[in-house]
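Below is one structure, written out as structure tokens, with a few remarks after it.
For this depiction, one protein chain was excluded, whereas all remaining protein chains were kept in their positions.
Showing chain A:
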Amino acid sequence: LSAAEMYDLGKAEHIIYGACLQCHTACNIKGKILNGVLVKIDGNPYSAMTMSPHLPYLTGPKEAAKVDGHLCPKGQAGIQSLYDPYRIVKVLKRYGKRGENKWQVVSFDQAVSEIVNGGKLFKHVPGEENRVVKGLKDIYALRDSKVAKAMAKDAAAVGKQKMTVAAFKKKYARYLDTLIDPDHPDLGPKNNRFVIQNGRIEHGRKEFSKRWQKDSFGSVNWYEHTSICEQSHHIGYNEFTRKWDKGKWGKGKHHMKPDIYNSKYILYFGTGAFEANFGPTNLARKVTQGIADGTLKIAVADPRFSKTAAKAEQWLPLKPGTDAALAYGMIRWIIDNKRYDKQYLSCANKAAANAVKETTWSNASHLVKIEKDGPGALLRASDVGLGSKEEFVAMVGGKPVAVDVHKGKAIYGDLEFDGKVKGIRVKSAFTLLTEMARSKSVAQWGVVCGIAEADIARAAKDFTSYGKQAVAELYRGPVQHTNGFYNARAVIALNVLIGNADWKGGLQAGGGHWHEDGSKNGPYNIKKLYADKMKSFGVTLTREKHKYEDSTLFSGYPAKRCWYPFSGNVYQEIIPSAAMGYPYTIDALMIHKGSPALTTPGANKNIEILQDLNKIPLLFASDIVIGETSMYADYIFPDTAIWERWGTPHATPDLLTAVSKVRQPMVQAMTEEVEVFGVKQPLGMETLLLAIAEKLGLPNHGRDGFGKGQPLERADDWFVRMAANLAKGDKPGTEVPAAGREEQAIFSKARKHLHGYAYDPKRWRKFLGDDMFLRTITVLNRGGRFEDAEHAYKGDKVHHQFKNQFNIYSEKVALARHPGTGKRFNGLPISEPVLDFHGREVKDAGYDMTLITYKDIVGGQSRTIGNYWAQGRELAENYILLNSRDARKLGLKDGSEAKILSASNPDGMWNIGHGLDRPVGGKVKVIEGVRPGVVAVSWSCGHWAYGANDVKVDGKVVKGDQRRGKGLCPNAAMRIDPALGDMCLTDPIGASSAFFGTRVKVVPV
């Protein structure tokens, strides 16, 4: 045999492309299979994520087999998450108390029947002999979609006081028993008492599961993890980019990134390119190339000397959470030295921007009304008799002019104005920003953030020395604070000052993706394929997407808990809100691919609640192992691992060309095979939801789930249709070519070890039709659809452009009030300290250090501890990182054992129930690369479950692996909001949980 013949892993028939999910970046991967076993994972060379430039899309799979793309260590180690000796494959039901880790294997059918029908499910457990658990059939109270639709509208009207409660009750007298509280119809139906809390669910499953919960079961309570990740960053961008559309503020962009290959300077705020962010596999090589070539300078603002800082020309070790102060120091210097792009900022609308070769513009010159309690609404042309309500106003040469941002003629507004227009007191947004920046000198801003004036000036000068080819980038670091939203806004403002968006080397929105949901041109438009679409309604358990003032629960300030009209997926609120019963109590909670007992700041509070049968009466989990949260569940349903299943994740905006990923089974699932809707399939999250749907008689699932004659009976019914939508493209005439004979042969040979939902070509061909089936093979043979690299740029701009307005001043935010204080939020970025829900500064005297966390690239949050390859050697354990000056003061040395204490956890203990407490402690590592006064702990160790502990299954002990319990997880030391007492400090606008900024003590043990 020649070497090429010998090496099976270089052959297309041993390869199936998929998508990773060891972190949320979800890189495109290439799985290599021998005898049905996944033996190697590499980067997919077809994708812009994993190679630059990536292979042209129509490169044959045989040639691509020889090219392995880049992949980070977590992605490489995925094999050990898949083949984890602690994977569960059958349904477990607890036979001890919650969290005691005593389990019995039960049949899938029995478990689903029990959660659907309820009853005395745990009469075998001491103390629960007579406890009757409400089943999902009782929670599924409102079943009529037409009634739901009508009630939804009127219930919202009641909240806004446009309809009385009495009128509502009269109109819906027959249905009042389906409501949580007929006196508060805006809380919605009892259906809302079933909550699905997801962690790192991603596209594909996200839409599948939302469609189940919201559009079929009729509960508004469906959540994912974003607020424990970086939600305020999303919301900061969203408010900056919200589009003005026909007199209303529409949606904005949630995420923008530098065009690194053409950037000459990037300033990273609390993130980088090499460890986490979104994500290292696609970011790192672009930065290292620029640095080695001498074309890119980077700077890092972070209390910790990150791996990215190791390559930076400037490290700004700011105090945690003071990013807005640093940004304002830079803004002040930039304004004082006139280093901003005046021409760009004066563009008041699209026509003005386009005339000076810009694709974006800002509202810097738009006028803002100054009211008694601060800046309020933007002035409308109709306010001063110059035009319509849809037009804003700018001063041009001292005279007010109406501004139609999209269609009007070019208007170049005066940047500075402070005065009256027709008697109305106004200032320009730029003047407001300037005043805010000048409220302190650069040196004074430096005192707030702990950076010397000269260093701020250097960063500001560098940032403004490369025209449009400089970017201020941010991610988790600045935003997981109570002031996270404002920090994000301040950093984004830097970009707007130089007008870098859409320019090569500037800030850009990414290449996007084809719409796998079929909503543009696909043969299967998921948004329309329903048998009977249910309308879910009511205030969400987390009060997200709802305004306190627009609810019948409004009773002045402070509200009992925060409301989050600007944000969503407020993960940390779910369990404590259910416990408080505000806005209502819940009956059942399903947790999927998330671990709120471990991964939220102050997660120890969640553990107390999860053990409380009165607060969470039914708790079931979908998980691949017995994890730190699923160990408290009543039932654990094994899930398929990501290499065994389907998905359609979206791409990071760092990629300039369109990327649509398809995750597909590489190996046959190891979970138990069950029968749902008469179809045999492996147990996984989709299977579980389908089975519950079958037992409940839920619409939109089963034989006619997608409408007459179109079944939704197993996962591939959904995902193969999604892949076909991608094959078809977003516009007529943009379908991918059909697979030829050779590609068809490779397709089937590579899948010969698969069957059923993982590979069923006859069935797929039948429902897709011959033509779409062959085109779909082209997509599946490449793990998705990828735009060729030549489409990245258009002249001196990126090809896929934002082409819209940046809101230096956010009117929507300025018009809203803080539910805890009743005070108006600020439409500008502001610099503020750590505040509790009642707006009081959290000082915690006596706790003189500040805790931060970071992610080491070898570990994810809760799910990588079984990756022995990546956790080998010194990587096996994490440390309490201290600057040598602090270590000396505290008498601690490398290797000393220490504990982290805080005002809300003065003992420094994780109370995990049943006498299994463990300290928030570990070994100290003394370094220079952290700001003195700051304690840094990385984020993936400190497990007490997930295979780290002994569990009992059917009376037999399964021994845990001590290697998995090493190190520490600092979350239990994080500050509980003193105004609430049950949840971490949280950003009231962006809803990010405060991972950073807790004042702590480090004590030897």
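Here is the rule we go by: a residue touches a chain if its C-beta (ideal position, glycine included) is under 8 Å from a C-beta of that chain, and two chains touch if they have at least 3 such contacts; residues count from 1.
Here is the rule we go by: contacts and distances are computed from a predicted model.
> Which of the following is the UniProt-recorded protein name of the chain this complex doesn't show: "Branched-chain amino acid ABC transporter permease", "Vitamin B12 import ATP-binding protein BtuD", "Molybdopterin oxidoreductase" or "Cytochrome c oxidase subunit I"?
UniProt protein name of the non-displayed chain: "Molybdopterin oxidoreductase".
> With the full complex in mind, choose from A:Lys40, A:Lys137, A:Arg425 or A:Lys966 the residue touching the hidden chain.
Only one of A:Lys40, A:Lys137, A:Arg425 or A:Lys966 touches the chain omitted from view, namely A:Lys40.
> Going by the contact rule already stated, which one of A:Ser113, A:Ser145, A:Gln289 or A:Gln744 would touch the omitted chain in the full complex?
Only one listed residue reaches the unshown chain, and that is A:Gln289.
> Decide which residue listed in A:Ala310, A:Ala454, A:Leu815 or A:Val1003 touches the omitted chain of the complex.
If we include the chain that is not displayed, A:Ala310 is the one touching it.
> In the full complex, which residues of chain A touch the absent chain?
Residues of chain A in contact with the hidden chain: 1, 3-4, 6-10, 34-35, 37-43, 45, 51-54, 66-73, 75-77, 79-80, 83, 85-86, 261, 273-275, 280-281, 284-286, 288-289, 291-292, 305, 307-311, 315, 317, 789, 792, 857-858, 868-870, 872-873, 875, 883-885, 927-932, 947, 958-959, 961.
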